[in-house]
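Dropping the structure in here first, questions after.
Only one protein chain is missing from this complex, and each of the others stays in its spot.
Let's look at subunit A:
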């Protein structure tokens, strides 16, 4: 990278966007009010499964202020399609996944609580809600199935009549024969059954959508809470509304958190866009919190059996995994790839396990669709692997750190081809482990355990050595695995005539701080002050076609695209400078924001060159175009592979079952770091979410498919007081294949932390004979586990 006078990369520059957010000047979808807009309220099914015999909107139309009642039949009559899935998984024997239709408004059947059957448009929110209550829907309730293990049972109610056994796909990866052979010859086999608990994302800002139609030119604008406006435009135009995309603009303004839940194309987006043309007025919808709980895609929800085979020296020789994955009632945008390519491909972890075989059966249930949620598949893989490795260590009476060390892929083995498709480019797992053990004062744990015991508390310690594949994704790999799109990223860098820079990126910031991080990269590379760099994102009419933000890809992929565009700016600038300085292009060097003729004192600043680019009085027409504005599409050569070690220490109160996280140490290798403060913030938030999954959050449905945790009265999110002080450090092996050396940091905390926490709880409870605990390890669950472990002991007395 070019040397510049004021380097910002690697320093904790304060976030530029925060001034706007902290002073209430953020502009979110719900802040927008268009002249003449009407408000939408959806009529949602109270049943998990029912036939819809009739939808009568007439009583709603009688309510003052109600403008229209639109139903699924109205959409169907206009040939409107269903919401598509963006990733095709091909199962065993070449059988493609089942893709039952997902109409934006239900037709003759509702398949989950919250399924919309109609939308009421009215002059204000209250009238819309009154109208929605007045719509008379005649439901014929049918038996429902909510839990994935139940959906797999013979005779389970069918979610889609033409999807036998509720099976979306039955897929496998790896070499079964090799894995079986490894088990046959194993000295020890560790077995583990586990559930990866279903989660509800809970972004601070509820989803919202505002549709507008301009009859003057037949154009549409959708403003929506999205992580990837271009993807929404593509899916909505091409698959749902059949609109020409040049007539459709999708804007995602400030967005208050997504965590994956705002990647997907949701029914409400299509409905408000369509309805705006239908009634000739802008149509706005904002979810209330209850709707968020019911209709934002949920995350996780796996039931898994795993077996790890070891040889006599404690080397992993084989891993077999069987997982049932809950898809919910319909296939959401990326649902199918989460429990396959984002999950089973990670089952090698940081280890040299030579033979791995995994089977994943995805099933439909009468529940909210399940899709990517912070980490998406990788937390499930990490949880499985790091639980079973820790269990093996306990069974073999080995130090869990030593067992891991014995099996790590070694630094000289990279690039490393795993048996489950991925090729890791680089890493040094032992470096992170050692640093984490040091920072956590691993060696003197016994002292802390004794201190806790003196207070009547049980102290435990757990490790987790995670790896994730992010920087999603190399298009060729993604395509080979079933992605229906490429997963590159786009950027345009525009030097303005007076030397300031406008950067247009296809990535989307909804809390990540791109306006700061990306500006740091640009300022350093082009040698301009950060204040002169503007990052533009989130509007399909302004930015080049980009794939958006998810899978910790913004910096590694989106940032790399910006670097590529800047390379072109510098190349073009060099041509202009050579012309102006009357030097050969090869003699002009660029550094510190200036073009210099080598070996002379003749130079021009980037600003001077930019000005000339737009005032090209004597450019040679045939060889030099005016302007200094370049774009690049960057398609990564590989995933990036952040990895690290987390160490958690907990105290358990054996009387109440309450767990408190006393110490949490995170050492991550994210490759090159642009802004350490922002990265640390990402890890803090990620670990908090992982702590939520491990200790607090459990989405519960009853057997009839009613959502039991539909509000904050019953669904517990972590609060500040639940979060420990972190001990925190980085190690660094730069990514080998992108120009920044960056790997991505957005999901690591949520991926790596749950097994560390659960392992710590099990370590604490081991003296009581507790061998397993399910997430979330609520006080009730922990107390119950203690009672159950004591019961046989009592019975034996």
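Everything below uses one rule, namely that a contact is a pair of C-beta atoms (placed from the backbone, for glycine too) under 8 Å apart; a residue touches a chain by one contact, two chains touch by 3 or more; residues count from 1.
Here is the rule we use: contacts and distances are computed from a predicted model.
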Hidden subunit of the complex - UniProt protein name among "ABC transporter ATP-binding protein", "DNA modification/repair radical SAM protein", "Carbon-monoxide dehydrogenase medium subunit" or "Ion-translocating oxidoreductase complex subunit C": "Carbon-monoxide dehydrogenase medium subunit"
Selected from A:578, A:696 or A:770 as touching the chain missing from the view: A:696
Which of A:402, A:571, A:655 or A:771 contacts the chain that the document leaves out: A:655
Residue of A:28, A:545 or A:783 touching the missing chain in the full complex: A:783
Touching residues on subunit A - with respect to the absent chain: 126, 129, 133, 290, 655-658, 696, 700, 708-709, 712-717, 778-780, 783-784, 787
